[in-house]
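A short worksheet on the structure shown next.
Here the complex is missing one protein chain, while the rest keep their positions.
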Amino acid sequence: MSVIKKPNRRDFMKTTGAAFGVPYVITSAALGNSERPAASDRIVMGGIGIGNMGRGDQGAFLNRKDVQYVALSDVREEVRDKSKANIDRHYNNGDCKAYNDFRELLARTDIDAVHVATPDHWHAIMVIEACRNGKDVYCQKPETLTLREGPLMIAAARRYGRVVSGGSQRVLEDYRKYVAPAWAGEFGKIKSINVNVGPLPQLCNLPGETKSEAIDWDLWLGPAPWAPYNPKRCSGSFSINGASWRSFSDYSGGGMTDWGAHHFGGATFICDVRDQQPYEVNYFDNNDEKYLAYRYQNGLTIYHNKPRTNQLMIEGTPGEKLAPKPVPGYKGEGGIYGDFIECVKTREKPFRDIESAVNTASLAHLGNIAYQLKRSLKWDSVKQEFVGDAEANRMTDRARREPWQL
Amino acid sequence: MSQRVLYGMAAFCLMAVVPPADAWAAESPSDDLVQMIVKLIGDSDKEFRAAGLDKLRTSAKGAAATQQFTAMLKKLDAQGQVALLNALADRGDASARSAILELISSSKDDSVRAAGIAAIGSLGSVSDLPLLVKSLSASSNAEQTAAKQSLIKIAGETVCPVLASESKSASPAVRSTLIDVLATRRASEEGPTFVTAAIDDNGQVRSAAMNALGQIGQPEQLTAMLAGVLKAAKGGERDNAERNVASVCARIDNQDQRATKLIEALNTVPVSDRDELLSLVGRVGGKKLIDFVADIAFGNDAARRKLGIDALSKWPDASVADKLLEIVNKASDPAERNQAFQGYIKIGATRDNRNDKQRLDRMKDAMKAAKTPEEQTLVINRTRTSYDVEAVRFVLPYLDQPQFAQAACETIVEIAHHREVRDPNKAEFDKILDKVIEVTKDPVVVDRAQRYKRGETWERPKK
Partner (left out) sequence: MLDTAFDALKTFDWGSDLTALAPIEDAATASHGKPEARQDLENRLIAALKGTLTRDAQDYICRKLANVGTAAAVPALAALLVNKGNSHMSRFALEQIPAPEAAGALRDALPKVSGDLKVGVISSIGARRDTAAIPALSGLLNDADASVARAATLALGAIGSVESAAALQTALRAAGDRRLTIIDAVLKCAESLLASNQIANASSIYKAFNDESQPRIVRLAATRGLLACASQPAVRSI
């Protein structure tokens, strides 16, 4: 019986380094001890966008013994300085590198994986570039800004065999009381579920203000249309009502995608359609009560803001109990972050694999377009285009500001 | 061969030598795919191996291919075996089962055995239950965890009855795990197993059973659950048992029906034991039970009064707030008064479906009733649950009173944290935050106040 030798990380990096002509160097501070995996078994990580969510994500990865956090990137000087100081304090060294431009971080061959928590208008470019550079990626939700971006991100991940996880710990952790009976078959066949979430994104026309912070404004805007600096435009607060970038259509799908990533994600998990997209979105406008019905091939309808209907209200087939199915969950230890890291090690797909994350985000984008056009739409999920509606198809993507390109 | 030649060849192939699709297809029957996968499974680079395993999961269907894949199990190192076992589990072809069982019995590596046990959860049947149950007591945690997950996952109509039967003779540790498994499988038809276990002499078994009933129990089982509450040891186990009863009650949509079902169950409990269940009644709450508990809280028996006030303090909403305030104002015993005051603050400040003004009004009433600086400080502190500029105005005067100033500062920055409250009243907030900066000695509060003035946010440190 021949036993194939398990390659270690140094072998792997030697190969990669040779290919790229860059030596792999690991610092003395990265050496293991009895409580930490050896450096060669640790995942070397960096982070891009260290604002509100990014700081939380960074903390989660930094505190893992199987991660060595070596670099960060942010367009805000104060964030960079504080974040670097935090990491260096954690490791008791000065090794962490802080970059203004994420491309410098992604070009480093010693980094295995990155987390991305920039505003949404950057996600696709960064995730695709990370995949091209052979990095695994944990990308905060909502993963996409437009419908076209999703398939390109999935393709890049699959092309290079990268582990790419979306964000939203809530999909698995917040809806257990619905997921457990649903997957146990207790609702019978689920005919419909309702998601209450919003608001829609708005155009941002805030006036220019004198910069009150050291920020690379051009790089913050990146592929988004040029606009003058305003602190609310680029605030990373969780407001979805005009006081942060989450509210504005150039950078986000509004509450529809921001919270929709959680609620639509939960609904599609409950109904076991995370791997699908709807074939139709029906738009209803009854006496100023506007709502949507997403139709799926398996007969499911996901309502959005159906009047007088509670969040995640499920309509099943009472009296019918279906065969139970095992409920998927996280791999490894440590919630959604542990799931990602475990998959980086095993090369399996994470719970919020980019494909299901994109499907969730696309649900929200389809809804935003239907509301904007005020009409029902048919959607070909294979071709990723609206059927017989050229006008709607114009809204599946938008030109990126030069020099940014997908 | 040089790079240049290779690239040139690539372009040439593309334009000139590429055979028509049909011809290529004929050279690449599905066996090619199987062979590619087999080769990749053995690759020493785990990313190449993963490429093969991805396809193994979803393509190259059929038992013949599965046999070729399982034949690789013996040729791999432990890490490769684990990866292949995981992929075979996802592939879902039960014909891999015998090879996996053989590996479980022969492998000396815990992680391999654990992965094999996990795969049996996907590919096995009722006949594998003895192995999985036995593995719950395996020496490694990995195998125990995998066995539990497999018992949750394994398919078969008779799985739950078999596990319920097994649980009767199992050790307490295994029995409690099997009860967990049955609950996760939502085996509501195994209710009698849970009911019996809820009053077992072993605390671990009792807790598992009460948790199971809390998840999938029906109102009809409330009587049995009350027995479980009474049997539970006071402290954490009793608290947990009460929560599980409350969970079952919460699944009864109608509040009156909820109370009715609980009262029916309570009536089956010997009168001498009912006072012990008052705390539980408080957790369940509901209009119909207010007077019942209030009568006890206002009664002549001091010991029962204490239980009654405790129950009111656990009410899930603010409907009992007036009762608690009445006790605060009338109680002659300082300890009783303090208990009621604490309960009133807790209930009054809870962020339920009342609006911010209603919560603030409760705090204002509490301040009127407060008799000591400690009580006043508590009121100032809890006013932070009212996200309203009025709440800031309410605590503002306390900035000038040294003994309350710090509490007031903290409450103000907590409310200022909410941009939707702060932004429409920016000028007023800026002025108040300036005063906070001047008064407080806490650098964190200063930092927060400055940030809010600048329109920034503040990240709460994780506990």
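A and B label the chains in the order they appear, each numbered from 1.
In this text, a residue touches a chain if its C-beta (ideal position, glycine included) is under 8 Å from a C-beta of that chain, and two chains touch if they have at least 3 such contacts.
Being a predicted model, the structure only gives us computed values, none of them experimental.
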item: Where the missing chain makes contact, among the chains that are shown; value: A, B
item: Given A:K84, A:H262 or A:R400, the one touching the chain that is not displayed; value: A:R400
item: Residues of chain B (touch criterion as defined above) contacting the omitted chain; value: 1, 3-4, 6-11, 13-15, 17-21, 23-26, 28-30, 32-33, 36-37, 40, 45, 47-48, 51-52, 54-55, 58-60
item: Contact footprint on chain A, counting only the chain that is left out; value: 15-16, 19-20, 132, 134, 148, 155, 158-161, 202-203, 205-208, 225-228, 372-375, 390-391, 393-395, 397-406
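To be clear about the criterion, only the chains that are shown with their structure count from here on.
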item: Distance between chain centroids, defined by C-alpha means - chain A, chain B (Å); value: 23
item: Residues on chain B engaged by chain A in the complex (per definition of touch); value: 42, 44-47, 49-51, 53-54, 74-80, 82-83, 86, 121-122, 152-153, 155, 184-186, 215, 419-420, 423, 454-457, 459, 462
item: Complex contacts: residues of chain A adjacent to chain B; value: 1-7, 12, 15, 52, 55-56, 59, 161, 180-181, 184, 186, 212, 231-232, 235-239, 241, 243, 323-324, 326, 346-348
